[in-house]
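Okay, handing you the structure first.
Note that one protein chain of the assembly has been removed; the remaining protein chains are unaltered in position.
Coming up: chain A.
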Amino acid sequence: MALVTDKTPAPRATRRTAARGGKPTPYWLLLPGILWLLVFFAAPLVYQASTSVQTGSLEEGFQVTWHFATYWDALTEYYPQFLRSVAYAATATALCLALGYPLAYLIAFKAGRWRNVLMILVIAPFFTSFLIRTLAWKTILSDGGPVVSALASLHVLDVTDALGVTEGHRVLATPLAVVCGLTYNFLPFMILPLYTSLERIDSRLHEAAGDLYARPLTTFRKVTFPLSMPGVVAGTLLTFIPATGDYINAELLGSTDQKMIGNVIQSQFLRVLDYPTAAALSFILMAAILAMVTAYIRKSGTEDLV
């Protein structure tokens, strides 16, 4: 996995082991945690792989029959949900970046003594269960509510209706509501890494850019933004990965036309009890995300930043 970049050896650690002559201490420290992860994280993935090629029924039991057609059937039947998940998650990630960047910038450079207060306001919503907060969006976006009326009177809903992201002048139970919920739920995961990388930037670099007659926008484009890339990459990953597998926003704010792949896996596993299909879908989702994430990291040239 390309995401793990612990390749640079910590010189300190090397010295230490040499001095200790290879005592078994690290193994004793590792043993309980690694055993735990092997039993409850790695083994389940193996079980799931085996389940995905089984056939049978709940009454007669499932047998491994190397029935790879499950994968093909799952893909052909549920590819709309796959594509929708990726589209919704990508849109939500882009929105998180667009909305989160100004706030992270504000906290890092312009907040002064308000910095801590703003930081608390970003983190504080976390303390209310996110399901309750997601349900609050039902109130905010309700038909005939102030938000929807305002959008309608500004003719925004005419445009979004035409684009197909809302329907019949309502926002709830449309793609817009689901993307809005996803963006809201994962926004702090974008803001925190962005803030961390912005805060590390030496303010003298901004002054230097100004001294060299760079306009504020040029300074941002040539100095600030490139230096904040580690935060951008970390933030987009922390937003995109969970958003793709999410089924809460689609369930609470969407209708049956907005079901994402997470909804399919959940209902196959917990309601239909078709375990092989659920397992195959999870595997496809996992493989797709790992492939996309690896490609993204290669492309953004930040392999050693993550």
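FYI, a contact is a pair of C-beta atoms (placed from the backbone, for glycine too) under 8 Å apart; a residue touches a chain by one contact, two chains touch by 3 or more; residues count from 1.
By our rule, contacts and distances are computed from a predicted model.
**Student:** If you look up the hidden chain in UniProt, what protein name do you find among "Carbon-monoxide dehydrogenase medium subunit", "Tryptophan synthase beta chain", "Cytochrome d ubiquinol oxidase subunit II" or "ABC transporter permease"?
**Tutor:** "ABC transporter permease"
**Student:** Tell me which of A:Val53, A:Ile107 or A:Val178 is the one touching the absent chain.
**Tutor:** Here the residue in touch with the unshown chain is A:Ile107.
**Student:** Could you pull out which residues of chain A are in touch with the chain that's been left out?
**Tutor:** 1, 3-4, 6-7, 9-10, 12-14, 16-17, 25-27, 29-30, 32-34, 36-38, 40-45, 47-48, 51, 99-100, 102-107, 110, 116, 118, 120-140, 142, 184, 187-188, 191, 210, 213, 215-216, 237, 241-242, 244-248, 252, 262, 265-266, 269-270, 275, 278-279, 282-283, 285-286, 289-290, 293
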